[in-house]
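Notes follow the structure.
The complex appears here without one of its protein chains, the remainder shown in place.
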Amino acid sequence: MSDAQVTGETTERNLVETINETLAAEMRTDDTVRLLGYDIGPIGGVYRTTEGLIDEFGDERVIDTPLSENGILGTAVGMAMRGERVVPEIQFMGFFYPAFGQFMYTLVKMRERSGGAVDVPLTVRMVCGGGVKSSEYHSESTESYLVHTPGVRVVYPSGPREAKGLLAASIRHDDPVVFMEHKKLYRTHREPVPDEEYTLPLDRARVAREGEDVTVVTWGAMVREAEQAADAVDADVEILDLRTLSPLDIETVLDSVKKTGRCVVFHEARRTLGLGAELTAVVNEYAFDRLLAPVQRATGYDVHFPGNQIEGEYLPDAQRAKYAIEAVMGYEF
Amino acid sequence: MSDAQVTGETTERNLVETINETLAAEMRTDDTVRLLGYDIGPIGGVYRTTEGLIDEFGDERVIDTPLSENGILGTAVGMAMRGERVVPEIQFMGFFYPAFGQFMYTLVKMRERSGGAVDVPLTVRMVCGGGVKSSEYHSESTESYLVHTPGVRVVYPSGPREAKGLLAASIRHDDPVVFMEHKKLYRTHREPVPDEEYTLPLDRARVAREGEDVTVVTWGAMVREAEQAADAVDADVEILDLRTLSPLDIETVLDSVKKTGRCVVFHEARRTLGLGAELTAVVNEYAFDRLLAPVQRATGYDVHFPGNQIEGEYLPDAQRAKYAIEAVMGYEF
Amino acid sequence: MALWSEERPSEDFYRVLAPDGTLVGDPPDLDDDELRELYWTMKLTRAFEDKALRMQRSGEVSIISRCRGEEATPLGAAAALSPGDWCFPLYRQRSGLVYWGVPLDRQLANLMGAEPETIDDHLPLDDATEPPVNFSPGYVPLGANLPNTVGSALTDKLNDRDTVSLTFVGDGSTSQGDFHDALNFAGVFEVPAVFICQNNQWAISVPAHRQTASETFAEKSDAYGVPNERVDGNDIFAVYEKATEAVERARNGEGPTFVECVTYRIVEHNTADEPSVYRDEEQREYWLERDPIDRYEAYLLAEGVLTDEDIDAMEDEISEEVASAVAAARDVPESAPHRMFDNHLRGESWNESHQRAELERELDGKNPFVDWTGEGFE
Partner (left out) sequence: MALWSEERPSEDFYRVLAPDGTLVGDPPDLDDDELRELYWTMKLTRAFEDKALRMQRSGEVSIISRCRGEEATPLGAAAALSPGDWCFPLYRQRSGLVYWGVPLDRQLANLMGAEPETIDDHLPLDDATEPPVNFSPGYVPLGANLPNTVGSALTDKLNDRDTVSLTFVGDGSTSQGDFHDALNFAGVFEVPAVFICQNNQWAISVPAHRQTASETFAEKSDAYGVPNERVDGNDIFAVYEKATEAVERARNGEGPTFVECVTYRIVEHNTADEPSVYRDEEQREYWLERDPIDRYEAYLLAEGVLTDEDIDAMEDEISEEVASAVAAARDVPESAPHRMFDNHLRGESWNESHQRAELERELDGKNPFVDWTGEGFE
């Protein structure tokens, strides 16, 4: 579906169910789809996203591995080099870092250094995000490390409906993809998800709400916070759900900001070199004379993710978005 | 010295000699300074920066390790936790990635998660940068991965004179520091370096040249390219040599841009989420109504570092800086 | 529903105290007070963790991993240390911390999500409460403790000190690259370090036979020229004895040792886990019969080191100690939000002070995004 065009029956789904069913559907239609990770087999994932899959597909399709993120990515890349559409799981984004070697040397680089001869058609599922009173290491949003890196798509759905089409597209795509799943979205939100299969483009932002006064660029769990902010603020807000963080859909961002003249970037990651920096720079470069106010960044702070008593004050929310919107609306030269 | 105040004798030095002599000087005055890395002992470093040190200080101060970047950082952190001022070496920044686990989990985080009880007073020397016809992996400038990470200082000298004061300050400082050494600077440039010992602040940019029309923010090997561009362009250019990339000296940047009204960020790293993005965002946020033109980023491209036949076209140089300066000088609303 | 099969590890290991509490080897040279202290520590640890579990169920604690059924391993290992030594624990070594007096109230406040600075403010350590063994902060990222321990031990070696550094690694965590780095560096530099492999046979849902094809975990250290031992990890005497030998070797400059302690995670991985989903919980019976406290209690009772009355009295004391820790931890106020900025870099950068001000404004209900000049909010 190119965005809102899927018709037909829908079923209420949360994100866990959607991921689970989409994985199953892809595995049914393509035998080369295999899942790799720890705690994905009999336990069905610590968040139950792979529940039941080992029963249906067996332990040669749903493969519990030793406890090494680098081993998982390195093995997955080797499988992908041989044509398998592997879907490795990184249980928490905060535990991705030991795998940074394989990520940098093979996952994002194999195709380029082979001059296009060797593809790595894998999709790394990475569980991220805070707000569920977990420990600091379990709550990180460090997509900047991924987005600064060439050679990999970074996809980040804002809810079940997007997730279904984006995950199917990621698995079928021949580029390596990191697919981010925000754990707060797993169970808190249900929405109608089309029953029929569909894919969504891996390079296009979604206009989640149209408006004339100010553009809020956001993604993941922040999209719904942005919607609340938009409802609460005295301005006509356009919300862009980026969906794919790399490559960026700069065209859609620029079109929107040129229309509204104001922009807020709203994300959970730390501010310094968070994606808000890049978006601000791009808007500044190509829409400078249309800007009625500086771009503002409503983000997490430049600290290590704090303990759970105060994560609520760290994390951006509708209120913080509202402040940023009000600030740019009130700006005068 | 607070910048240009060191007086007395100077000697012509290149960067390799300066690093070598500064390490030796710090090791002489502080027994807890130890070097850790591979190829730092009898061979004296693949670029000869540690030449002779094992002869003077022995193999308990200059410690050749097994070939594991993660092992080096992890061991160094354990030593630093016990009060040693370890100076681990990462032979090439492109080989830093397997150590990203130790970097993220202990080096940058130990102090914060111990509530300040445990310090990690180490200085990681990291050899970076392109332009010497080496292989792609040996030429990377990926400081963004470091700067997006809280809890570590990132220091990047533009030449021998700066390097001496910054390296001494880094080693003596109680925060963990990554000290970046651009390999192109090692031997290409000699300049008078004060003989007396001095330190430079680890959070202040240097105004490398004063000017009224446009601010060029840069660092490392690009400073001298920026100076050439400034000489060649028809504008009065102010050049800021950042020296410390984290934490950023935002005050100096804003003061300069508010004065000149124009800004170019000039760096070797890839553009997307390169530090130019952050600097552009900060200038946009706090000096928006003083800007006479969009901030421009003269940078590397968003690709993996290319092979050595075409690295010259990848790398920014005086010509690229000049274009950017001319562009912002010529901008009209 | 798929369940993992289990492969019971060989019990061809060093054992002193049989599961029924009878001796099958020589007990270590400990006096009655010391024997009772080990018992007390295991009981207190179990009571404390069970309380924390209940507090998790009621929402006061966010998550806890218990060492129930594994208490003898961290305890026997830590007890082999001497004041001034260094210990680098993970999250499932509480009995070791309890032994050396890491205050329970501070541990609980941490489980309740307080920032370390808040704990230091409200439950400060002083000369009386500072544990005589140095404990690093607990490590959550698996494996990260291991190279740090080698660095700590190397420091002592290079400074000619006879301090020992001891650390732990789970069966699952032996699969991390950090394990390889640490054992390798330890062997090459012959550092005074002791590595305790707490093999409880599960890494969340993944059984040990999926972690490695080697027959034992102990033998892994051969690859690094590091000597090893393999012991019954539910036998406090066996663990204590081999850990003590390892600590002595380290202290005498004879280098590192790796000790595999075979135990079993009879409970959930942590409070977010439900093991019956992935394993046959009947296996627990076998291991419950090998419980480290039960067998040790049987031994102490049989030897007359303890009476049933002693045990009753101890249980009362333990209840009180736990209760007072709970009370003290509950008295620690919620951490102040600005704590999140503490202890990153020294000094206060422009960015840090600006963001601190933003947070303060937000908490005051003011707009934090209206400093258009970078000169601060008025």
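Of note:
Which chain is which? They are A, B and C, in the order written, and residues in each are numbered from 1.
Going forward, contacts are C-beta pairs under 8 Å (C-beta built on N, C-alpha and C of every residue); 3 or more make two chains touch, one makes a residue touch a chain.
This structure is a prediction, so every number in the text was calculated from the model and none was measured.
Of the chains on view, those touched by the hidden chain across the whole complex are A, B, C. Interface note for the absent chain: among B:F95, B:Y156 or B:Y186, the touching residue is B:F95.
Checked against the full complex, the candidates C:E37, C:E219 or C:E248 give a single residue touching the omitted chain, namely C:E219.
Shown as candidates are A:P98, A:G220 or A:P316; the residue that touches the absent chain is A:P98. Interface residues of subunit B with the unshown chain, by the touch rule above, are 38-39, 41-44, 46, 54-55, 59, 64-68, 70-71, 94-95, 97-98, 133-135, 137, 271-272, 294, 296, 298, 301-304, 306-310, 313-314, 319-320, 323-324, 326-328, 330-331.
Contacts to the hidden chain, counted on subunit C, fall at residues 175-181, 184, 187-188, 190, 210-215, 219-226. Take subunit A: the residues that touch the chain left off the picture are 34, 60, 65-66, 68, 70-71, 73-84, 86, 98, 101-102, 104-106, 110-118, 150-153, 173-175, 203, 247-251, 254, 282, 285-289.
Here, only the chains that are shown with their structure count from here on.
Averaging C-alpha coordinates per chain places the centre of subunit A 35 Å away from that of subunit C.
A straight line joining the Cα centres of subunit A and subunit B is 32 Å long.
Taking the mean of the C-alpha atoms as each chain's centre, subunit B and subunit C sit 39 Å apart. With touch defined as above, residues shared between interfaces to two or more other chains in subunit C number as follows: 115, 141, 143, 177-178, 344, 351-352, 372. For subunit B, residues that reach two or more other chains under the stated contact definition are 70, 98, 101, 104-105, 112-113, 150-151, 248, 285-286, 288-289.
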